[in-house]
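Missing here is one protein chain; the remaining ones are kept as they sit in the complex.
Entry: subunit A
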Amino acid sequence: MIVIVDSLNSHEYSDILAEMHRLRARVFSDRLGWDVKVSNGMERDEFDDLDPAHVISLDDKGQVVGCMRLLQTTGPHMLSDVFSCLLDGEPPIRSPHVWEATRFCVDTNLLGRGPTRNSISYVTSEVMIGAFEYGMHAGITDAVAVIDPVMNRVMQRSGNAPYGYLGSPHPMGKVTALAALMDCSEERIESLRAFSGIRHDVFEQQVYEEGV
């Protein structure tokens, strides 16, 4: 299930937000080795203070298993600042219809491989569907996402290949990072749904029959 947490409703989701920051610390600091600030086991930066929106995936037990952070490209965002190396020093794109997605990750400790509900590819698709539906509703047509090559491959294999890239891949920690473009459209959402088999409303809690 997907929840959108922003500065309007963050007071209702403080535990989930803390868990999300812990997931980000495990992924970006421990696993990917990015130069990020971690304190009390939580990864946070100055962009978290700029009222971003977080797309958060919760598993059936209510644990945070995936997340993504969204900011408008018209205002301050990561590509205009800390990730400018990815754009080869060029200024970033700026459009009322383009959002930036950063800190996109899933919990590889809790999730397994394969096509099940508790898999990396399922949660990746669920976060993407949630973000694209939220974006479309807001009049957004495209997203630029900062991702690593593993995430890029997962997306290419799950009916969600970027239609282009900005700048060039750059080393970051133990991996490289790149800025990928994706359309925020019915077609892409349908392609993601067809691949993942997610047919339900991702924003609604699902009730599963036990023992079937």
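Following the convention adopted for this analysis, a contact is a pair of C-beta atoms (placed from the backbone, for glycine too) under 8 Å apart; a residue touches a chain by one contact, two chains touch by 3 or more; residues count from 1.
We adopt the following convention: contacts and distances are computed from a predicted model.
Given the choices "Glycolate oxidase subunit GlcE", "HTH luxR-type domain-containing protein", "ABC-type quaternary amine transporter" or "Putative membrane protein", state the protein name listed in UniProt for the chain not shown.
The record for the missing subunit names the protein "HTH luxR-type domain-containing protein".
Can you say which of A:41, A:76, A:112 or A:197 touches the chain missing from this structure?
The single option touching the absent chain is A:76.
Taking the full complex into account, what residues of subunit A touch the chain not shown?
So the residues of subunit A touching the missing chain come out as 6-8, 51-53, 70-76, 80, 87, 90-99, 134, 137-142, 163-164, 181, 183.
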